[in-house]
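In what follows, a single structure is set out as structure tokens and then discussed.
One protein chain omitted, others in place.
Per-chain numbering from 1; labels A and B assigned in written order.
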Amino acid sequence: MSLDAHTPMPGRGFADRILRRGPLEAIATTIIAAGVVMLMQPFSLTLYSWSFATTLFGTVLFTIVSKVRE
Amino acid sequence: MSIANTAHSVVEPSPNTRRLAGSLVVLYAVVTMIPLVWIVLTSFKSPDDAISYPPKIVFTPSLEGFCNLFTTRSRQTPEFIRTLGPPQGLCDDIARSRNMVVAGPSNYVPRFVNSLIIAFGSTVLAVALGTLSAYGFSRFRVPLKDDLLFFILSTRMMPPIAVAIPIYLMYRTIGLSDTRLGMILLYTSVNVSLAVWLLKGFIDEIPREYEEAAMIDGYTRFQAFVKVVLPQATTGIAATAIFCLIFAWNEYAFAVLLTSGNAQTAPPFIPIIIGEGGQDWPAVAAATTLFLVPIVVFTVLLRKHLLRGITFGAVRK
Partner (left out) sequence: MNDLSAPSRITYGAVLVRPAVVRRIRGLSDKALAWLFITPTMVLLLAINIFPLIWTIYLSFTNYRANRPNAPVKWLGIDWYQTILTDPDIWAAMQVTAHFVFWTVVIETVLGFGLAFLIDKKFRGHGVWTTIILLPMMLSPAVVGNFWTFLYQPQIGLFNYVVAFLTGHPASSFQMLGDVTLSPWAIVIVDAWMWTPYVMLICLAGLRSIPDYIYEAAEVDRASKWRQFWSITLPMALPFIMLAVLFRGIENFKMFDMVNLLTGGGPGSTTEVASITLKRAAFESWRTGYSSAFAIILFVTVFGLANIYVKALNRVKSR
């Protein structure tokens, strides 16, 4: 399943204008970074417990988002 | 920009700034070299000089460290040593002065040879596979190209211990534990990612027109690759090979976890060189010196391409 930048894709509408790759990637990056910080912070065991789920979610999101067209 | 031009440019630092910057950098360089110089000095010290306090900078050079590195010795009574014939060689002479006789060669040479075989084997494989893939990624439209390239890079970033667990089980099942072939395959898989990324950068810089001209002259794509692209990419291939070589040469984590004897390389061996009553530091230093010399030579050869190598070919200066 290749998303080639040159093939026109039908149905570009409202969602496309909101869900742009740049901001979405920034969100995913922030979530990954938050997960890493949660993993290594010395303050709360609860945050540590949820760090892996956060990082995993951020990574999956990043992988999906990088498929969204610019 | 010509030299005459830069000399008058407003952005050029003044001679005083330059002198200050120069002396600070030289100061850092000298400090950073001290541990390396100390390794070399220690390798030529006698065991007593090596552990003297204060540390000795001036000392009588001795080859005892190198002798202890290459031989195993056994302690004997002076009476027994007197019954032996004349000492055979320098190392025997040194050993006898300490009431010992040389019992045989140590394991350092086989470990060093293992390092050589595994490093060169994995480098050749990684560069061969890497050149083909890099050309493929550079010249052809490959579906999911970016994902494949990221996948290739991410394999290099995996924590070695995390990879070692299943590799240990897998190699045990298929009989590759503690074999050179197993280590060569493992290092190839780690190096091939670097090779693909680096070589893709180098091949991207070769104009496509060269191959296309050759293909108009009747070459097939493959012939054009062999006869036009490969010669153009020689520098890049050499630089990549040196990077792979240095990685495989330096690698420790996989080697210490997955090899124990037959295929053990030098890095896990050097820390366990021990003499009577603790680590034999001159011997360790001698082993370290011999181990580091090739890397120093290669680093000097590679200095123009270092930046590319450490950024997977992204930064070219």
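Keep this in mind: a residue touches a chain if its C-beta (ideal position, glycine included) is under 8 Å from a C-beta of that chain, and two chains touch if they have at least 3 such contacts.
What you see is a predicted model, and the numbers here were worked out from it, not measured in a lab.
Engineer: Going by the contact rule already stated, which one of B:81, B:163, B:181 or B:238 would touch the omitted chain in the full complex?
Structural biologist: B:163
Engineer: Among B:95, B:118, B:244 or B:284, single out the residue that touches the unshown chain.
Structural biologist: Counting the whole complex, the residue in contact with the absent chain is B:284.
Engineer: Which parts of chain B are in contact with the chain that was left out?
Structural biologist: 1, 9-11, 13, 17-19, 21-22, 24-26, 28-29, 32-36, 38-39, 42, 50-55, 129-130, 132-133, 135-137, 139-142, 148, 150-155, 157-170, 172, 185-186, 188-189, 192-193, 196, 208-209, 212, 215-216, 218, 220-223, 246, 249-253, 256-257, 266-268, 270-271, 279, 281, 284-285, 288, 291-292, 295-296, 298-300, 303, 306-307, 310-312, 314-315, 317
Engineer: Give me the chain A residues in contact with the hidden chain, please.
Structural biologist: Residues 25, 28-29, 32-33, 35-36, 39-42, 45, 48-52, 55-56, 58-59, 62-63, 66 of chain A touch the chain that is not shown.
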